[in-house]
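For this depiction, one protein chain was excluded, whereas all remaining protein chains were kept in their positions.
Let's turn to subunit A:
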Amino acid sequence: MNETKKVIKKCKRYAARLQSTKGVICSDKPGSNIILCNVGQATGLIKDDIINLLNILPSVKLKKFIAEKGESYSYLVFDSEASALTFYHNYNGRKCCNNDTYLYMCFVENVPNTEIICAQKDPEGLCIIEDFISKEEEEKLIEVFDWENEKPNLKNRQVRHFGYEFRYGSNDVDLDAPLSDKIPKDCNIFWTRLKKYDINLEPPDQLTVNKYIPGQGIPLHVDRHSPFGSTILSVSLGSSVVMDWRHHSGLNIPIDIPPRSMLIMQGAARYDWQHGIQPRTWDPIIDHRILEDGQRIKVVTSETRNRETRISLTFRWTRCGDCDCVYKTLCDTADVTSTSDLNDNVASNLEELHVHQVYEQISRHFSSTRHQAWPQVVGFVRDSPPGAVLLDLGAGNGKNILKRNDILQPAADCIRLDLLHAGIRDGCADVIICIAVIHHFSSQSRRIQAVATIARLLRSGGRALITVWAKDQTKSNYLCKKKENVIHNNSTVEVAGINLPVHENRTQFQHKDLLVPWKLRGVKEDKLADKPESTLLRFYHVFEEGELEQLCVSSELIVEKSFYDEGNWCVVCKKV
């Protein structure tokens, strides 16, 4: 009797304190919710102990367990008042937990709802295979990959690379500098085992090992698209962790990554979602529940668990060239700014400012840098039959004119004209060359019109060589080694209401429609001045593979030959 009174007294004291300090209102009237006044997260609550207590009482069903972070109390939500009462009568004031704690409890009407319900589906293309490796294999892998706790070599964690070094900053690898450390053979079990899950992959060639001690994380990121392939794998060793996934549409989804699991990122998960790990020593516990209507939901509970050291093995497949994904938002090579659909007046204005006026200003300097005809052009012109009429549309300084007197090269006789409204009679040319011109037309319809002019000017059976600048400059002399690591500053210039990216000269093109700087230098006595006087911006639409061909395939033209030459896409087409 005395004992019961003591317990009741103690509970009342707790209730008063909870009310004054936390605003928790305890009730004398029994209900289905109970507050454990002295047991919570902060006291080192072990949920399993509570579960064990419940197991002894088979009739008692617990619906929810709420332990808020940093609090010394917790809530139990039962399915009924009867369950709550049974629990209360059995355990109130009793020593129930392993650490000799006596439980003191009260009834409460309301429980806090700090849970976050996450009804969205996991990112498409994300697959987690739990228990992908055994504990023994995990131990062995930790031996292979763990290292003594040195100072973090990154801001907030330690990394190691195999195959190729992952370059932070440009977020890619240098394919010309493979590491002597290849991916350890111990990893081979992964690829063979994945086949059982119908995932057939060649062995990857790049591995980054991250070691996260509790409190460390990694900011939200997407693995840069173009340097890596369509699958990325991550094997977790040691601690579990909650990884946050964010879609650019605003969705946020936390996902449990258990130890010994294999995480496979493909499709949208690989390309269209960012993922990261928050830098903290704990993670929320994520519950999976099935609603009455059968919908499966994920609940981020207010409960937490502590992190341990986690080692993650991230496997990637290196590649080069533009990314071919269909997810453009996070793609580093996708073309976000496109002028292709510009209305004709705007396009014409843009070209007036950033093509015509610029060439007018730079013509002397430009001409002084253009001495030799391209071998491909020379070859094409050389093959013209005697008596041929050759038009060089966009002749510049006439460097493409051959010393031949048996063909008519009106570029030897110059005409100023607009390719879109060329004042030349139909079908008068046997041969047309149009070198590095069409990439200056800013809209698709104007590029089509330019090609239509070429078709119109050719006589039936006549041939044209058309070249344009290629977006992919990897197989040309254009790229400057020293500029490989230049981080694109993404500067833009507004022209006619459109923000056009300004290209960093001698680097790979990041966009399809862009402004290319021309550092104008004076020309005196045929010599270039040392220092540029000013920088002018020329508009370019750089071409993807196949794009020029597509432009030239019309009812009047047949593409006979299509090739890449020194950073240019070239076609030879014939008028039907």
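Here, contacts are C-beta pairs under 8 Å (C-beta built on N, C-alpha and C of every residue); 3 or more make two chains touch, one makes a residue touch a chain; residues count from 1.
By definition in this document, contacts and distances are computed from a predicted model.
Trainee: When you check the chain that is not on display against UniProt, which of "squalene synthase", "Multifunctional methyltransferase subunit TRM112-like protein", "Proteasome subunit beta" or "Artemin" does it turn out to be?
Mentor: "Multifunctional methyltransferase subunit TRM112-like protein"
Trainee: Just name the one of A:Gly23, A:Gly387 or A:Gly461 that touches the chain not displayed here.
Mentor: Checking the options A:Gly23, A:Gly387 or A:Gly461, the one contacting the hidden chain is A:Gly387.
Trainee: Who touches the missing chain here, A:Asp418, A:Glu533 or A:Glu560?
Mentor: Touching the chain that is not displayed is residue A:Asp418.
Trainee: Mind pulling the subunit A residues that touch the left-out chain?
Mentor: 345, 348, 386-387, 389, 405-408, 410, 413-418, 420-425, 428
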